[in-house]
Structure formats: C-alpha cells, structure tokens
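Take a look at this one; I'll ask things after.
Note that one protein chain of the assembly has been removed; the remaining protein chains are unaltered in position.
Chain nomenclature is as follows: A, B and C, assigned in order of appearance, with residue numbering initiated at 1 for each chain independently.
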C-alpha cells in the first residue's frame, strides 16, 4: 500500500505536466519529419547517445509482439539484435517462423532461453505470457535493462495482481523497482529505470486521453465508460478456435465483459491521475481485423466544461509529443490511419446531453500498444532520441 | 402533438405486455422448429390465411435491402413478386444487377416505377432513400398495404422529422396513419395498419431490449449509452469513397457522433416506453464486415435491480417471440451467429460498478434490421403466420 | 481394377447424358421457384415420397460441415435430426458449440457415437476426418444409408487411396458398394446406393464443367490446369496456426502445390469421363474469406472448337439441373453469388490464343462442395425430390 501511495504521488506530478520537462533524454518535441539532415541533427541532440548501438535480446520472439519488435528494430538506426529466443521453435531460422523476414540475412536463429547469452546485451525485451515474466526478469543480469511486455509488473499493488491474474506474484521484491512505461506520462521515471513494465494495449489507448483530464479535474471520476474494440493480433498467435479466420471474419462480439484483466491496469492509471480511487466500465470487443484498437470513451465533464476545453488540455499536454496526435476540427480517429505506426490519435466531441463528452482514441495495438512503445521505452531508458526507429508512417490502405 | 400523446398511450400499453395478447394474427409462439408436419399445422393455425398468396411489389429494388427482400421472398411460401422497380437499372433483368439470382427463372425484370402496375398487388415494399418515400406512399392505391423501409414515416412528430432530416415532410396527412413496425412490441397496431414504418436497423437492436425495461422501470431513463457497430451494408450500394473495400477493411471508426439520424427514432421509442422524454447517447461505428449490428448498451438500474432481473423481464416479455432470443447463462451475443437470419439475440450482464448493467443486442441489419422485419410486418398486416419465410437459420461460418 | 473399369463404363454412360433420364426420383427439372403452390405440387410429384420423413444422424457434428448440415436440415421439410454425435463435445447442447442455433429448441444434445442410437434412423451423414470413416461406415446397420463426407470412399482404386492418404484402407470390402455422389452426373447410381461417397469440394467444382466436355471430346485430355481458390472453412474448425484470422486475412498463397489429395479424385472423375487416363495440374490457394471455391480452369480445345461450343454442351448437359447454372453471355461466376446456396455457376471464355479456353466454376464449398450436395444425395437416395431443403438463394451481400 505504501508503495502504491508513493507511486501515486510521483504520477500525479507527471500527469500534471511537471514530468514533461524533467528529462533531457527525450527528443525536443519535433514532429515527424523527413530528410536526413534533420534526422542527423536530432541524433546529435541526444547527448552522449550519438553513435551508440544498443544490443537487444528478445525473449519469446515467436509471438506477434516479438515479430513486431523485430520489424521495428530492423529500421532502428542504433539497435542491434543479439538474440531471439523461443522455446518450441528453438533452432529454427526466424524466417521459418515469420517468413516476412526471409530476405533479411543477418537475423540470428531462434534459441532456447537457456542457450541465449546476455553477454554484451543492453536491453532485454520480454514477450512472455503473464506469470512467466516474473521469473525471467529476476534472472536477467542486473546490468541489463528489461522492457517487459507482459502484465507481470504493471500493477504496483501485488494483491491486485494476484487477484486478477489468479497466480502468486513471482518476483514481489522487484515490483517496487518496476516503472510503468506509459512513455508520454512517465518519461522521467523510465529514463532511469532498469525494469520497465510496458503498458497493455487497451490501457495505453485509455490512459493517454483520460489521465490528463482526470488530473486536471476536467472530467469526473465517476461514470467513465470505455467501449473498446481490438484487432485479432491482440489474442496472440497460439491456435485457438475463437481466433480462427472463420470465427472472427464478418462479425464481432464483446468479451471479458466487466472482467477483462486490463481493467485494474486502467483503473490504477486513472486513480493515480485523479489522486483518488477511480472505477470504470470497460468492455472490449474482438473485431474482424488484424491490427488496431479503437476506444469510444464516454465521460462526464466537470460543471461547465465542454469538449473544446478537454481538447485544449490534451493539446497542451501533448504539444511536444510526436506520437500522440490530437486531431484537428471534427476529424474522427480511425484505426486504419494509425496502422503500423506508433501513433495514438485522439479527438473529443460534445454529446447532445449536457455534461457528457465522447473521446475517441486509436492506436495500433502491436505498435503503440506493445512493441512500438516498448522500443520507445528502450530509447528513453538508454538515452537515445525517443523517436528512433518509430517514425514509420501508417500503412494505409 | 396530440397524435404523439395518443401514440404514447397505445405504445405504453403494448410495452407493458398487454399488447402481446391483443392480436390473433400472430403465430402461437412456437419456437423455430423443423419438420413439415409442424409447419403445415402452423399454417393452418392462421385463420383465413391458409393458401392465400400475397402479391408484392418492391420499389427501389436495386439497393441491398431490395435484394434481401427478394432473397427472403423467394423462400416465402405465400408470397409472390409482382414487380421490382428501379430507376437507373430499369429494363435490366434483376440478375444483371444481382447475379446471385441468375438461376431464378421467374423473377420479373426491373421496371421504372411509372411502368409498374399495382394491379393485383397486395403489399408494396418501399426501399427508397428518405425524403422520397413520402411521395411514393401517397401515390400507392389505398387498397395496397405499404411497408416503408425508409425513415420517412418513423417519426410521429413531424417537426422532429424535419429537423433531423432537414427536409419538409412530404406527406404529413399520412403520418398519423403510419404504424411503427417494431413487430414484437407493436403487433396489434401493425395487424390493422395500412402504412407500416419499418424501423431502422440501429433502433431495432436498441429498442427490443430497452423498451420493456424502461416500461417496467427496471432501468433509469438517464444515462443510457448505446455504443453501436454496424456492417457496411448499412451504408448502401451507392458508390462512395468511404465504403470502398480498402477504406473499410482492417479498420474501424465511429461516425455520426451524437448526430446520427437514428437518434430521434431511438429516443421516440424509449420515451414511449418510459412514458416520459428520454435522451440517450448513441455512437455508431462502421465495421469491416458486410452484415450485422452489435450494440453494447450501458444502463443504470433501478435501486437494487441486478442483471438477472433485467434478463428475467426480457425473457418474460419475449417468451412467445421466436425471433427474439434471450441467451442462456453468460453466452455473449455475436453478430456472426445471427447472420442472414431474422433473429435478435440479447443478454444482460452486471457491471462491476453497482447500479450499472451492460446489455448486448445483435441483429443482422439487413434482415431483422430491414428486410426481414419488413416481411414480418407484411405477415402480420396480412394475417399470415408471422414467421413465414423467416425461419432460415443463421449462416455461420 | 475390375471394379474401376466397371465404374468407368457406368460413368461414361452417365456423362454422355443417358443417366439423366434414368431416375424418376428427381424433380422434373424445375428451376428454383417460389410460392407454396408450386412447392406443394413439386412435393406431390415425388411418387411415394410425399409426407415421408427421413430421420438422420450426423456423426462428427462438431465440424463446419456438420453445422452446415444442421442449418440446411432445419429447413428441409421432410428430414428430422435423430442424433448429433461428437466425441470431445459430447454432452453439450449443440448451441454451445454452434451458438447460431441458440434459438432452436428441438435440437438434440451432442452424444458420443457409442451412445447414439440408430433406431429409426434412415440416413447417417459421416463428417469425420479421412481414415476414420471406413470403420464407422462398416459399423452402421445395413438398413441405414450412409452419405460419407470424408474422402474414405471416393477413390475406387484402393491402392490409389492408400498412396495419397498414406493409410491402409479400412474397409476394402465396402469400397465396391460405394457410389461417387456427384449428383448431376451419377444420379441413377446414387438412387439405389447404400453408401454414397460425397465428392470433395474442389473436385465438385472441377468435374461439373470438365467431365461432360471430356466425355464429348470437346476438350483435350492433355494440359488441363485447374487454378483453385478456397475459403478458409475448407480447412475446418480444428485450431491451427495457419488458419488463424491474422494468418489468413489480407493475403493469399497457394498450398499443396502438385500434391493436394483432391488431385487423384479429380483425375479419377476426368479419366472416367474421358475413357482413358487423364492427368491434370491442380493448384489450390487459401483465400481471405470464409466460404466459396472458385476454379479458373485452362483447357485446350479439340480442333476448331470454340468457347461457344463448350458452353452449349454444358447448357445441354445441365438443362434440367437446377443447381448447375451456366451463366448467360459474358457474366463471370463469382463465389459471393453462390454463397450459402447449393449452386454451381459456370461460364466459358475464349482465350486470345487459338485452341485454348478458360472455364470459370464457382461453388460454396460448404454447400455444393459438402453438406448441400450430401443432402442432395440423401434426397436422391431416399426417393425425395432432389431439391428439398436446398433452394435457399445465395446470401449476398
């Protein structure tokens, strides 16, 4: 409980904007640009980091988030893949598991984790199922930084973790050390962290708009409803009847109603931002698409507050963040317009009913909702420009 | 205004269940069954209607709802297509416009409306864009019944229509005569109606669960939020950039936020049920699928009321309705499981937050949300068993 | 070998058209019509069969072909489901496995095969994986007819079966009794068969156009190339990485190049029709869609023969077959226009290169390519009108 309160205080500071200035490691707020000149300049602006190459290992590389990490790292100018591990596929060329990399000559073969060497490795990305990361992270040499893409270190409160995930926490001694890696709102802490708990996909799309608004008391903490829709990559690559093509195509349905494990993570973030406990309603839906999360969020506004003010607050909050775009005018965020990119697009609309507003938030669940944000965290934690390897424009159509 | 109050009173009676017994024209509540014996028996149970063939004309047959009417009518044992009209495609065989009917020898060619003959026609289905049905309906001979699939006669209050659709009402003198054809809740009135306003797709999926609960005061009239998702058939067949394959596939986005024209229709129905004005929040989303509407509806319950009671009330309400299925246990309605059928599947879930519940409602927008319900209305209005031609099971996968 | 030659002789007779008149059990060639009057008349026209109800058991009902059988049987006026068996799901209500049947009250629960009773069962549909049907069929009481949807009895030549399926044939004594159920070309034999080997999906779409043309020597037996595309239902419901939504969506690839197990089945049929051995090239492709098979078939024509003659021959061949439609003019068959129906649509086109033609053939793999044809076979074998339960129009869009 004590740790939670501490975490709260720090986060509140962050959420109110103070954190934004607290780290020199981030890019100087440049929007996505093109042209090698600006890029080189940007690199130079990262003191001490220019030219440095970060060597990374990916544990659990056979899943979709592993493949997406590899895709993004291949265009990262200062990262190098040291090893890719996977248990069942160990020994195979990575391209046998993910044929889209057939043309890439330099990728290492998959190895069992026990055969992977941490020698010279700076950062480990853990892409394991929940309840398996605790043990892994505990085994990583102390000089390696870890970005954990599972849920294992996301919940600061250990009993909450154990209740929702229905397993004992496997590394309670490390939990206080873990920093919640919602980059834009927790940059300062990530910059010095050794263990970064990479946020869940749904929580990322929810907290980016909601946390600043709660922190600034522009919306009420009661009655927040998050209606979320996700592409099927969110369900992973393990074969299951429910994610077969014929079971997902041309149809949709909610799942995990009032019981999805991202709920406590969302509520943790919103509570931190609000400075008091927040409960919310969250309904995920499985969509007939591969990538993307869209959240339609219904909020009650503080007395007299209209959508325009909510939007202005978000614009101010993210003015220097190139991966969070508050859309102009009445433009409606759509998942297809962030596909393949590290962007979160947001807009805010008045409801017809006074005191209510509707926020739309979109991300690519595999990028900003997983591997992209993981690399963003790596960049921050390693003192690299935050955007490195992440400026690829969305792939549409 | 007077007419609206009258309508209210009648509807309240219906919504409270009294209406269910008020008509002899409906099937005796048999669930979907198979076997010719039961079918024949069911037909016999419709007094005076056995053997009678209803001749129908379809105006605006070149759109998706027209095609779906034709598909359903082809397996209707007591219906016969007299004419199919369309302006731009007049003169063409129907199979040239909809090649899925290439094997059907007996379909009439498309004709211009002015060349269609109402001789011997019992029922006209109007599948025109809004603002065009008024004039058509006014021109149909008085002895023909009309089922209008447009929005033109759905709103009892003419100024409301004119405000939301931004055109003058073209046949105000006929409006009082129009009956809102939400079959399960308005059966008695439909049975004697000449003009049936076939409900919109979104409003059908919303009102079926919400109207009885409001009428029985099991939920509050405040704070109803309908997060709706629809397949692309809802946007029709007219070529538009926004509904091209590449603009819809692998992505989704809300549209018409707080401004969709189905809002006043939903609110009309909910207000009638509640006996007092109801405003609600409604957000439609365009899905990467062809058919189906799913609505995730967030409601505040009356003090002490839990999901189980809401569900019990709906089970009682629809016990004898074969096209509304309240699912057992925690089964989650999914659009793919109603695809191609006239079903509405519903279930109710407790939220984690006291006083809130979540209702899931699914239909096929082209069937129960349009052409299927239109035929159901025809059956009722013509004294046929309500289910005729509508018992096709969902097409999944 | 003897049995094969015999089979050949019979099939040649059939393919040349003699068979079409050989059975009185089939409908009198009526196209799909609507209206109860005609339907009732059609029923009456089936001597001895009117009113008779066929009781069926479905073994292996948990797969997609099982579910499609159930869907079609529910609208079959003279069929009744006696039992549905499945091993792993035994004990469950069918609607728990296929929620689209949640509204159907009268379906029996799934049982283990050992608990199914054949009492009063007229027809057994076997929907098991290959190599499992032999044993099942051998165990069915002799008074039951069997329609086997697996490949187990399709190949008359046992060594060919054993080579391609790489297992011993489990019931060689029954093989001579099995009739290949390509309805339109083998109707007379099916009418008296006890064991019907229901054709494979790809072979159905290939043989319907090719067999008559080979038999009439309008095309050469050399150089036939079948480029086939199938929806993912063809791969079944067992969870496999390769048929996950994200692995199938927005992409396509061939598989089983020059090695697919439907090859010997196609070649058997073409050889029978040609009266001499035919080898062909066959390349299946997995498509990002649920249902449908399209085959683009490249043939070399007999000297001087053009597409128009091929087409005329097919029109003559299928003039009285309501489920095979040779399209008019230059209309191009498309899978979406047969979706959910028992139709095979075909057209023939001249290539720019002399002596070559292109045939397009489309079916719904789950209907005409599996469960629909199985019911058609049941109808024929039981002396019912061939079309019963199968006249549902395609579901498009």
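Everything that follows uses one rule, which is that contacts are C-beta pairs under 8 Å (C-beta built on N, C-alpha and C of every residue); 3 or more make two chains touch, one makes a residue touch a chain.
What you see is a predicted model, and the numbers here were worked out from it, not measured in a lab.
Novice: Which listed residue, A:98, A:125 or A:349, touches the chain dropped from view?
Specialist: For the chain that is not drawn, the touching residue is A:98.
Novice: For the chain not shown, which residue from A:195, A:208 or A:338 touches it across the whole complex?
Specialist: For the chain that is not drawn, the touching residue is A:338.
Novice: Could you please point out the chain B residues that touch the chain left off the display?
Specialist: Against the left-out chain, chain B lists 64, 231-233, 237, 239-241, 243-250, 288-290.
Novice: Against the chain that's been left off, what residues of chain C make contact? List them.
Specialist: 223, 225, 227, 229, 231, 246-247, 249-255, 257-259, 263, 279-281, 283, 285, 287-292, 294, 296, 298, 332-337, 339, 349-353, 356, 358, 360, 362, 396-397
Novice: To test your reading of the contact rule: which positions on chain A touch the chain that is missing from view?
Specialist: Where chain A meets the chain not shown: residues 31-37, 39, 51, 53, 64, 67, 70-71, 73-81, 98-106, 233, 249-250, 290-291, 322-323, 325, 327-328, 331, 334, 336-341, 343, 345, 366, 391-397.
The working rule: only the chains that are shown with their structure count from here on.
Novice: Would you kindly give the rotation angle relating chain B to chain C, two copies of one sequence, based on a CA superposition and rounded to a multiple of 5 degrees?
Specialist: My answer is 180 degrees for the C-alpha fit.
Novice: Using mean CA coordinates as chain centres, what's the gap between chain A and chain C in Å?
Specialist: Centres of chain A and chain C (C-alpha means) sit 49 Å apart.
Novice: In whole angstrom, how far does the Cα centroid of chain B sit from the Cα centroid of chain C?
Specialist: Computed from C-alpha means, the inter-chain centre distance equals 36 Å.
Novice: Take the average of all CA coordinates in chain A, do the same for chain B, and state the distance between these two points in whole angstrom.
Specialist: 42
Novice: When you check chain A against every other chain, which residues touch at least two of them?
Specialist: Residue numbers touching two or more other chains: 231, 246-247, 249-250, 288-290.
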